[in-house]
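Removed: one protein chain of the complex. Kept in place: all other protein chains.
Moving on, here comes subunit A:
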Amino acid sequence: MNRIIKIILSDIIRNKIVLAYTLILSILSWSSFALEDNSSKGLLTILNVILFTVPLVSILFATIYLYNSAEFIELLLSQPIKRKKIWLSLFFGLSTAMVFAFFIGAGIPLLVNSPDSIGFMMLLNGCLISVIFVALAFLSSILTRDKAKGIGLAIMIWLYFALLFDGMVLFLLFQLAEYPIENMMVGITAFSPIDLARIQILLHLDVSAMMGYTGAIFKDFFGTSVGLMVSFVLLSLWAIVPFFISMRKFNKKDL
């Protein structure tokens, strides 16, 4: 398994797209931190990267990579290796590459410029988001054999979580503004990994605002150690569940 991961990693590095992604992330992060003497603008830039760029790049790159390495997978299947092992090592290879890209590109400037709970929280959430969207890419690429369809599906998934979901929540919020929906809203965030990550970071970034008003409700849930555990478990589930569905499909698939 280690050997397959090594092959995949070296292939990804030779591919240069991930290197370019790392470079762009690091230029963006360093320059936005250098822009002003306080770290707030840099943190906001990286927050937007985590919520927007990281999911997009992770899911698109992983999906395309999987389609392109279809022949390589078939070749591996002809060897006496378990299917589970192949799929797992593909997953580990891709997520390691994406996590490392994020860590080197955005994580190091974060740790240098904001070495506190905010920076640490962002780093953790950024890495988790990378893994989650790689897992979603595995799901979308196994669902259809057609490359165009698969990539389309990946883009739809990204669009849904990055934009549509929030739009729907906003719509719900204003439709049901008369009702006591705060607790329900906390529950609804569990349905989007991006929202979960965003609220985790928000509680550290905008702590003064989140302490007041309904912020207190979110703080009461997400701010406690139980809430923190629950939301991290939820985030991990967002990575594990789609990947396991895809693995079951891969095991049974007639290639």
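Simple rule for what comes next: a residue touches a chain if its C-beta (ideal position, glycine included) is under 8 Å from a C-beta of that chain, and two chains touch if they have at least 3 such contacts; residues count from 1.
Following the convention adopted for this analysis, contacts and distances are computed from a predicted model.
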| item | value |
| --- | --- |
| Candidate names "Spermidine/putrescine import ATP-binding protein PotA", "Hydrogenase", "Nitrous oxidase accessory protein" or "histidine kinase"; UniProt protein name, chain not shown | "Nitrous oxidase accessory protein" |
| Selected residue (touches chain absent from view) among A:I27, A:M156, A:L170 or A:L237 | A:L170 |
| Selected from A:L9, A:I129 or A:I199 as touching the chain missing from the view | A:I199 |
| Chain not shown: contacting residue from A:N38, A:T224 or A:N251 | A:N38 |
| Candidates A:I8, A:L28 or A:L51 - the one touching the absent chain | A:L51 |
| Subunit A residues that touch the omitted chain in the full complex | 36, 38, 40-41, 44, 47-48, 51-52, 162-163, 166-167, 169-170, 173-174, 177, 181-182, 185-186, 189, 194-195, 198-199, 202, 205-218 |
